[in-house]
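Complex shown without one protein chain; remaining protein chains in place.
This part shows subunit A:
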Amino acid sequence: MPNIQPYQNPTYFLILGVALLPIMIGMLFGKKLHWYQTLISFAFLVLTFGGVKWEQGIALIGYIVFEVCLIGLYHLYRKKKNATWVFCSAVILAIIPLVIVKVTPAFENGQVALIGFLGISYLTFKVVQMIMEIRDGIIKEFKPWLVLQFLLFFPTISSGPIDRYRRFVKDYNKIVTRDKYLNLLDKAVWYIFLGFLYKFILAYYFGSRLQPMVAQLALSHGGMSWWVVAYTYVYSMHLFFDFAGYSLFAVGISYIMGIETPMNFNRPFKAHNIKDFWNRWHMTLSFWFRDYIYMRLVFFIMKNKLIKSRITIANLGYLTLFLIMGFWHGVTWYYIVYGLFHACAIILCDAWLRFKKKHQARIPSNKFTEGLAIFITFNTVCFSFLIFSGFLNVLFFHGTLN
């Protein structure tokens, strides 16, 4: 049985285009072919998780059964009672598979956990989100079929963007007018072609051509050199175009299926400060962290009056958020340092914004300061990506690319 990873090559897009045709025709005539959509979703999941990756397929099935049961049981419980410890246990149970997958390589010499599969983190975000909204009483009904559609929505299963359950279900059930659908198709085509440019031309050039070259030069030079600086920018461009390209595909394909999956990037390198950057970079992830970790933590601390100072609460929130984000990327020193680096950057940024507000009259604001702000933000971010890349780990401790 063949195995094709999502959005990797022209064949995948060709098969996808043909498979989506009936959906497009249906949508143009105001019909949603839900059964057909389920059929091709299943087929594409088999393509991704079947063949040589069959072990991942089994892991995915086990994971889905476990999480859907967990959501269902918690919903059943929540209809009658609402104890905090049950809620916390449900969240912990939901993230246990992901924790095992993330921690295993750190303790087993890089070996991956058997229960892992492509996209497990993104599915976990969706599950935790549902449990929290069930607790808040915002998700009132448990419909296993819709939960499955939401979790297993194939265009976004491997790396997001992370949608929200209530938003997804609304789109899933909604019939759109022909004009509106043509508009969606128009955008979808634009996104997919922009994605081709990003992923197959720019990310390829930076990632497969330039990056190995500068990496080799930096390593043969050893220690800190201008080649490390070059690597920083080349890697940053590779990271952005690769992920933004992928995200454009995922959003474009979702649109064709009538689901308006939220965008993941909004010109991140135009950000004026780090806070602004996180509103533009991997947005569905940062908004997830903002809404389900930061705001909830701040709400909890303020409501129970645990800490008085607003500034301390905000900073504690940032540290928690970015440390969790670091660990989520993987249990290695450079991911955790990356998280801490961003926490410090955003704490500094907040302090600067407070200072600026206080001394508004004396701080100039013009085209030049704006350019300077963008320049500083861009370089700070690129430096953080150098940490994130793990290249320093190779440079300092190994000396060669394996």
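Methods note: a contact is a pair of C-beta atoms (placed from the backbone, for glycine too) under 8 Å apart; a residue touches a chain by one contact, two chains touch by 3 or more; residues count from 1.
Convention: contacts and distances are computed from a predicted model.
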| item | value |
| --- | --- |
| Chain excluded from display, named as in UniProt, from "D-alanyl carrier protein", "histidine kinase", "Erythritol/L-threitol-binding protein" or "FtsX-like permease family protein" | "D-alanyl carrier protein" |
| Selected residue (touches chain absent from view) among A:55, A:108 or A:136 | A:136 |
| Identified contact with the non-displayed chain, of A:108, A:186 or A:291 | A:291 |
| Option from A:302, A:324 or A:348 whose C-beta touches the chain left out | A:302 |
| Contact set of subunit A toward the excluded chain (per top definition) | 132-133, 136-138, 275, 290-291, 294-296, 298-299, 302-303, 310, 313-314, 317, 353 |
